[in-house]
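One chain of protein is taken out of this complex; the other chains stay put.
Chains: A and B, in written order; residue numbering restarts at 1 for each.
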Amino acid sequence: MKRDITLKINGQSYEVRIEEDALLMDVLRKNLYLPGTKKGCGEGECGACTVLVDGVSELSCLMYAVMAEGKEITTIEGLSKGGKLDPIQEAFVEASAVQCGYCIPGMIMSTKNLLDKNPHPTEAEILDGMSGNICRCTGYKKIVDAVKLAAEKRA
Amino acid sequence: MVGLSIVKPTCLEEALALLNDDTFVIAGGTDVAIQVHTKPNVTKLVDVNGILKKGIEETKDSVIIYALTTHTDVMESPIIAKWAPALKQACSQVAATQIRNMGTIGGNVSNASPAGDSIPALLVVDTKVTYVDAQGEKTIALKDFFTGPGKTVMNKRGLVTKFEFAKADNLKTAFTKVGKRNAMAISVVNCAVGLYLDGDKIEKANIVLGSIAPTTLHIKKAEEYLFGRKFAEVDLNAFWSLVFNSINPIDDIRSTAAYRKQVAANVARSTLITAYEGGK
Partner (left out) sequence: MPSMIGKGVPRVDAVAKVTGTAQYVYDMQFPGMLWARVLRSTIAFGEIVSIDASEALAMPGVRAFLTGKEIGDDLHGTSLCDEPILARDIVRFYGEGIGVIAADTEEIANEALKKVKVVYREMKPVFDVEEAFSENPPAILHPDLRTYKTSRPPKFIENRPNVYHSHRIQSGDLEQGYTDSDVIVEHEWRTAKIQHVQMEPHCAIAEVEANGDVTVHASINTLYACKNIFCRAFNLPKSKVRVRTYAVGGGFGGKQNITTMGVTYALAKATGRPVKYNLTREEVFIGACTRHPTVIRVKDGVKKNGTLMARDIEVLLDGGGYSEFGFLVVMNCCYAAIGTYKIPNFRIRSYGIYTNAPICGAYRGFGNVQVQWATECQNDLCAEAIHMDPMEFRLKNVLIDGDRNPGREIVFNNEAKQCMEWVEKGMETLKEKLERKPLPPNKVRGYGVSGGNKYSMAPTSSMAYVKMYEDGVVEGRIGGDEPGQGLFTVCAQMLAEIFELPMSEVRIIGGDTQICPYDEGSISSRATYNNGNAIRLAAEDCIRQIREKAAIKMNVPAEKLKVANKRVYNTDNVLESIDVRDLYDLNIMATGLYVKEGGEFCGKATWFQGTCKPNENYNSDRLCSFYTQGAQGIAVLIDKETGKVDIEGIVSSYDTGNPINPPLVEVQIEGGAMMAIGSALMEAMIMDEKGQTINANLTNYIIPTFKDMPLESHHMTNIAKSYHPNGPFGAKGLGEGTMSCTAPAIANAIYDAIGVRFYDLPITAEQIMAELNKKAAEGDPAKAKETVEVREPATIGV
């Protein structure tokens, strides 16, 4: 069954016709051409598809798009404003926290969720706050550095 | 194209009328969006966001957690930290942030997974669950709610609306989770302990283990053994043996029966000590 819905993404409204049971992840990637939100597993285990829903990090692979109607969705594409990187994005660049990069949009969205709630996290809080995002390249250490640097930049 | 329809009822009655064996109730979606892949009979999801309540309230004598309260809400609540620290610990060890932001307590309990982490922690504070079905609203002890893995007394025809437990100044609790890694893990064993104390005497004990039986279990013999005993007089090895001999877990993809049996007894003992010495 097709359904017409309106999604609010990165401050803009999108009208889109979707299968009723389409997942938000697939709608973002396939219908709206916003592939910054990654698909890594489709089963809620890797965090690559993390987006902010009303300011809170959620997994777009476990969310039906129809249930996201009326909510403010923020994706990685909505983070940098006017060509200027968000301080979190800057921190990931400067801390050499990026390798293959496929997990990075999700990592950045989780960092935003963490720092919005807890601007000065301890290392243990960083490890906990980021642990829903899997990276296979970096060994995480430099991502922890990036989160610490992002916290400093936002202070 | 599983071909699911997703309906959003506007009131409880409408929602209840939609429930049958081929529907799933969806709130946070963290379990449902996975389970639909292995349940081809399910054709309809009933979205209860908007008709159930969310939030934690404190009354004079009790704490109320509404069904749509997320794991994150619970772990960040000062009320829970004060009156049920084991529940805070349990919720903060569920999967990871995103799942905790999405998944609801009502969903975790209704899903009735034997490995669900919030369940033992709710049981050790003697939580009562309120649900509605066609016959109306019912409030029962949570320990009587589960009938099997994925099965509850609601029999797919009801909706959990809230949980309530009494505030007890003399209650100390603790929670332990054993997973295959330190985050994003499904419990191989989990354990919660609640001790109602009169000084150093145990007035009543709740010893609850998850992932070792078709449902989360109170270890009755261990609870009876502790009943009325001073903590200093508890023989921890005897307690260990009582737990060990009370359970009969199974092999599955995550672990072996033998490992679970031994580790369940070990963590029951260590969680008991933590609850008494460090718990609040």
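What we mean here is this: contacts are C-beta pairs under 8 Å (C-beta built on N, C-alpha and C of every residue); 3 or more make two chains touch, one makes a residue touch a chain.
For clarity, every value in this text was computed on a predicted model and none was experimentally measured.
Touch with the chain that is not drawn comes from one residue among A:K30, A:K71 or A:K153, which is A:K30.
Looking at B:N49, B:T130 or B:S270, the residue that reaches the missing chain in the full complex is B:S270. With the whole complex as reference, residues 1, 96, 178, 180-186, 237, 240-241, 244, 251-256, 258-259, 261-263, 265-267, 270 of chain B touch the missing chain. The missing chain lies against chain A, touching residues 19, 29-30, 33-43, 45-46, 48, 75-77, 79-80, 85, 89, 92-94, 96-105, 108, 123, 126-128, 130-131, 133-145.
As a working rule, only the chains that are shown with their structure count from here on.
On the side of chain B, the complex with chain A involves touching residues 1-6, 8, 26, 29-30, 33-34, 45, 47, 49, 72, 92, 95-99, 101-102, 182-184. Listing the residues of chain A that touch chain B in their complex gives 1, 19-21, 23, 43-45, 47, 50, 56-59, 61-64, 66-67, 110, 113-114, 127-134.
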